[in-house]
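Apart from one protein chain that is not included, each protein chain of the complex appears where it belongs.
Showing subunit A:
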Amino acid sequence: MRVGLFVTCLVDLVAPEVGVATARVLARAGHEVVFPEGQTCCGQPAFNSGYREEAATVLRSTLRALAAADVDAYVAPAGSCTTMVRTFAAGLLDDDPALAAVAPRLYELSEFLAEHGGELRGRVRRCSVAYHDSCHMLRELRLRGEPRAALARVDGVSLADWDEQRCCGFGGTFAVRSPELSVAMADEKLRTLGGADALCGADPSCLMHLRGRLEKLGVKTPVRHLAEILEEGTRP
């Protein structure tokens, strides 16, 4: 398939390695990957703060850029931004042709691999991974098995037992409006991390928050996006 990457603002500006890993994994699964360059952000920061018009402005411009690409599907390495387009955007943009063109074909990465991942397989050194269920992905997109199935494509990866479903406390601008609370929420979750070799998730925003907290606490457990583990495991 010809796949358009929706890398999301955070990956583009802060964690490009996640975008690179996503593109490579998709290519290794046999897809042709393109990057529609006019894209920026899904508008979620403003939307979650209550600024709908401003969110719509940004969302519209990204959707237009995505819709202009000649692709069969879109893939984002972020459950939350996928949710924004698939679930919340409808209440924000009336009858937007770009939304109608993109939303039904936009997949979160592990969701896409579940359907179109083919025989993609790999291996890494034995590694127990604490997978973090990000909230939008779990409750809005209902993707619980898919990211775990994606990790299962990589031999050597085992799932660690921890408080996987509790909100990490990121919550978009919540993390700066209520920083102490946000950090307390992260701490409660991170306390259950135990001896896992890595913390893994499919939402770069949660991972940025959790990584920032672990670093502040001086904990060395690496924080890795699902795409990075898949990329490492499937290197040619």
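Definition applied: contacts are C-beta pairs under 8 Å (C-beta built on N, C-alpha and C of every residue); 3 or more make two chains touch, one makes a residue touch a chain; residues count from 1.
Please note the rule applied: contacts and distances are computed from a predicted model.
Enquirer: Quick one: find the hidden chain's UniProt protein name among "ParA family protein", "ABC transporter", "Lactate utilization protein" or "Transport permease protein".
Expert: When "ParA family protein", "ABC transporter", "Lactate utilization protein" or "Transport permease protein" are compared with UniProt, the left-out chain turns out to be "Lactate utilization protein".
Enquirer: Of A:Tyr74, A:Phe112 or A:Phe170, which residue touches the hidden chain?
Expert: Considering all chains, including the one not shown, the answer is A:Phe170.
Enquirer: List every residue of subunit A that touches the chain not included in the displayed model.
Expert: Within subunit A, the residues that touch the unshown chain are 7, 9, 11-17, 19-20, 23-24, 27-28, 33, 35, 37-41, 43, 45-55, 57-58, 60-61, 65, 135-136, 139-140, 166-167, 169-186, 188, 208-209, 211-213, 215-216, 236.
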